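Read through the structure below, which is laid out as structure tokens, and then see the notes.
Note that one protein chain of the assembly has been removed; the remaining protein chains are unaltered in position.
Labels run A, B and C following the written order; every chain starts at residue 1.
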Amino acid sequence: MITTAPPAVETKKNYLTEKEGLMSWLLTSDHKRIAILYLIAVVAFFFIGGLFAVLIRLELATPAGDLVDSNTYNKFFTMHGIIMVLFFLIPSIPAILGNFVLPMMIGAKDLAFPKINLLSWYIYMVGGVFTLYVLLSGGVDTGWTFYTPFSSSYSNGYVIAAGLGIFINGFSAILTGLNFIVTVHRMRAPGLTWFRLPLFVWAHYATSMIQVLGTPVIAVTLFLLVLERGLHIGFFDPAYGGDPVLFQHMFWFYSHPAVYIMILPSMGVVTEIITTFCSKKPFGYTFIAFSSVAIAVFGFLVWGHHLFVSSQSVYAGMVFSVLSYIVAIPSAIKVFNWTATMYKGSVRLETPMLYAIGFIGLFTVGGLTGLFLASLGMNVHLTDTYFVIAHFHYVMVGGAIMGFMGGIHYWWPKMFGVMYSQVWSKVAAIIIFMGFNLTFFPQFLLGYMGMPRRYHVYPAEFQVLNVLSSAGASILGVGYMVAFVYLVWSLKFGEKAGPNPWGATTLEWQTSSPPISENFEVTPVVTQEAYTYTSEEVVHVV
Amino acid sequence: MGEKSFQLFPDAASSIAGSVDGLYAYMVLVSAFFSLLIAVLVVYFAIKYRRKDDSVPAPVDEHSIGGMILEIVWSVIPLGLSLVMFAWGASIFFTESKPPADAMEVFVTGKQWMWKIQHNEGAREINELHIPINRDIRLTMTSEDVIHDFYVPAFRTKADVLPGRYTTEWFRPTQLGEYHIFCAEYCGTKHSGMIGTVYVMSEPDYNKWLASGSGEGSMAEQGQALFNQLGCGNCHGSSINKNLGRCPNLVGIFGTTVDLKDGSRTRVDESYIRESILYPQAKIVAGYDDIMPTFKGLLTEDGLLKVVEYIRSLGPKNGAPASVPPSPTETTATESTTQPMGNAPQAGPGTQPRTGAKTGNR
Amino acid sequence: MAHDHNTGGQDENLTEHHSEHIVPIGIYIAVFLALIVLTWVTSGVATLDLGRLNIFVALSIAIFKASLVLLFFMHLKWATRLTKMIVMSGIYWLILLLFIVMMDLWTRGWMGVPGR
Partner (left out) sequence: MSSTATPLDQTPVARHHFENLEQQKDASTIGMWVFLITEIMFFGGLFMAYFAYRQAYPAAFASASNKTNLLIGAFNTTVLICSSLTMALAVRAAATGKKNLIVLFLILTLLLGGAFLGVKAYEYHDKWVHHEVPGAHFECEGCQDAGHTPLFFALYFGMTGLHASHMIIGFFILVYLIRQAGKGAYTPKWFTPVEMFGLYWHFVDIVWIFLFPLLYLIDRSGAAK
């Protein structure tokens, strides 16, 4: 694929060392440095959100509410949801890995609007500060879904501050998406046609479409909610003549596609990892590429499956149900194509590949259980139970976070020029996989038995499964901690990684590790399709 | 329910539970098949094609293994299987959405954080629901504050309970016993305390329970009392004094479709009556002026339900599909409570007073 | 090789002068007059009782006016295919939002069961 692969010149400074001092980071417009800024902030939010998860699982280890009172518990799961969904999952892969890798993958020096990129980080931080303020001043207890009229007229929490935090944060996602769209259209290296693009880029392009088209709707919805709560101007509360189901429509118009914001980039990461570690062109390139776009487009047509029991009309429910089944097909196509890519590949079970395989397994389960929830008759029984919790954690933790971890491990040598411990990283991957399944599989059973979500105390017959789940959560937590420790350790003590430790073919591996500030010594010219592996080109360094 | 400390599968205690479980079994089978298929293939490929030296495999020509055909196969088969899920689920949902016409009426009001339940015969209970086995039960539900959700896992059904409107849920219990009622829509601090119990009883036990209940009269009677107390009859008239001219007479309108002033039509159902009491000007019947004041704030949700039930008991015009002869048990159960209905004048052309009263009292 | 070779990887024929299209002043004036006239026409028509046609007429005129602004003031008429696609996707998604939610609101009550 590549014609210019300049050797890493040792004397040339890389993007990490070229400028020094805090201000050089805070005022940078280098997409790679902004990615690092995001990495630090997003991981911090991940651990805050994770702390709440730990507290939730601790409380649920016993049926009675003996650790905290109901009000506190409600704040725990609300903060867990808000932080994990809006401050971790949505920015995680696009803003960190996408920001870092996407311009390099298309042979560009930077994103189209570097200053807007930095601005989006600051907006994210301002949104984050609002959220932390909510957290420290007493929390919010509405659930991350903010359903009216509870949120607008009954909740005692800091709904307005939380709503503003999410509102502000939304613009960060919009700007990132806008930047990616323009970059992919305008900044590709010579010769890099659409069908030579790495599939990671396709996935991010589709993600950006959702961010740009969906996020404004949640912003205006929360804006109306804040008006209703703050000024008692009625929009959704029946007491003012409003329709609370309209809020749900507007909320899920964004928040269902938001699930695809979380999973599509992860799918892109997994595609990259699988092709690299099978040294093989992905099976069905065009199908994987177009399935990303199909998910983004059809993903906007299915939000009503969150409203089957909400007094939405039966006929609307039927339309949403059948559309939900149709949007499942592109995901199925991807899973089959990944599997087929491994066929007759040259499989190396390095750490990123372990995460990718874990992703395929967990995402398959997450996706298939989504089919249960798309079915009207089944949804009536299962919605708002732990089945839903298990389903979306299989998709978001088993899918999105596995992809994130895989991506971090895959591009870590590129980002920092160092390699982490191969042994510990594999151990951590296996611990995370086991812990995850132990945490969330019992929740499927709980859900079918009817345990509702957001329950602080629960009947005794649910305890055994809840204890299993809590045990799994502690294993999962250990897994993440181990990963955190050896990754940080590697920054200082890790072995130096070459420019292309995995023998990958995409453009970002054709420059030094860490890259120079301009990414490439010379703008690369692309003459081949993506993922063309030939025996000579692969440099196996590890 | 209570004595079991551990179980892996919920009780199945309603007529719908069997079909939901059947669909569940189908979905579990399909999911298990595909999960295992993918897992086995991935693990097998990972082992079989594990890299042994640094050579790179010859690229696989997608055409040689029928790439396009494979893509079509693995798109179409899952689509077919999932459309079965859709059709099956939709048919169950349709059944769940359409209560049988002769279902027994129970009224549910959700409130932070309790369930208030009123039986048509007048019995009232909190966080408990006593119902007879093998009878269709129809819940008409509303909320006084936030959104709740009435969920009985053993019946495999739930529906949101919203403020400002009525929602409906129905089931037919098929197993004696006690089952959980959960609030399944997050409703605030004590959300997880908003639970209750359904007691499915045999018919005689149920009648006995009903007889020991309160003597406040049936829902419709209490509704009629409110109707008179608020002076509604002064304008809307009654069955004897049918035409006062300024306001539509309410006898026999329930379930019919009326023409509105703005040229559209609406069906007279619980929601419409509710809206007309609270927002009388929203949908004015053709030929009348907007002279009715709002009763917002003057009626509680419970009271509103009673008035609505009273107007329903005035019944559809004769021959309307909703009037089904009551079953013998109902007659015995409601015989005594129908007497006060005699206070309401029961004449007038086109109205079958006894049937109307009993229809309402079912 | 960089400076004389920038379009290889980019979308087809996007480098023509899309933005510098100089529109004759006459077109601007004509569009402007049309917009003004339509504003007063739509205000006038609104005072007639056309029943359900009223909203239809009002929205049609509004859509027509918006199209004039888009095409001429915003130069969409001379814009690249990509720009047109971006605008169309925005409009498409807006219609999606409006139409699908209205689909729910319109079909409520068809069952004849409250809340279904």
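Criterion: a residue touches a chain if its C-beta (ideal position, glycine included) is under 8 Å from a C-beta of that chain, and two chains touch if they have at least 3 such contacts.
For clarity, every value in this text was computed on a predicted model and none was experimentally measured.
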Neighbouring displayed chains - absent chain, whole complex: A, B, C
Chain not shown: contacting residue from B:Arg246, B:Arg265 or B:Lys296: B:Lys296
Hidden partner chain, residues of chain A it touches: 108-116, 174, 178-179, 181-183, 185-187, 212-217, 219-221, 223-224, 227, 231-235, 240-243, 246, 249-250, 518, 523
Positions on chain B contacted by the hidden chain, ascending: 261-262, 278-279, 281-284, 290, 294, 296
Sites on chain C contacted by the missing partner chain, in the whole complex: 2-3, 6, 10, 14-15, 18-20, 22-23, 25, 28-29, 32, 35-36, 39-40, 42-43, 46-51, 54-55, 58-59, 61-62, 65-66, 69-70, 72-74, 79, 82-83, 86-87, 89-91, 93-94, 97-98, 101-102, 105-106
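To be clear about the criterion, only the chains that are shown with their structure count from here on.
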Chains contacting each of chain A and chain C, listed by label: B
Chains linked by the largest number of contacting C-beta pairs: A-B
Gap in Å, rounded to a whole number, between the CA centres of chain B and chain A: 38
Cα-centroid distance, chain B relative to chain C, in whole angstrom: 43
Shared interface positions of chain A, touching two or more other chains: 245, 311, 314
Multi-partner residues of chain B (at least 2 other chains): 97, 159-160, 162, 165, 167
Interfacial residue positions of chain C with respect to chain B in the complex: 51, 109, 111-116
Residues of chain B defined as touching chain C within the complex: 97-99, 140-141, 159-160, 162, 165-168, 263, 267, 269-271
Footprint of chain C on chain A - complex, ascending: 106-107, 185-186, 188-193, 209, 213, 217, 245-246, 249-250, 253, 300-301, 304, 307, 311-316, 319, 522-523, 525-526
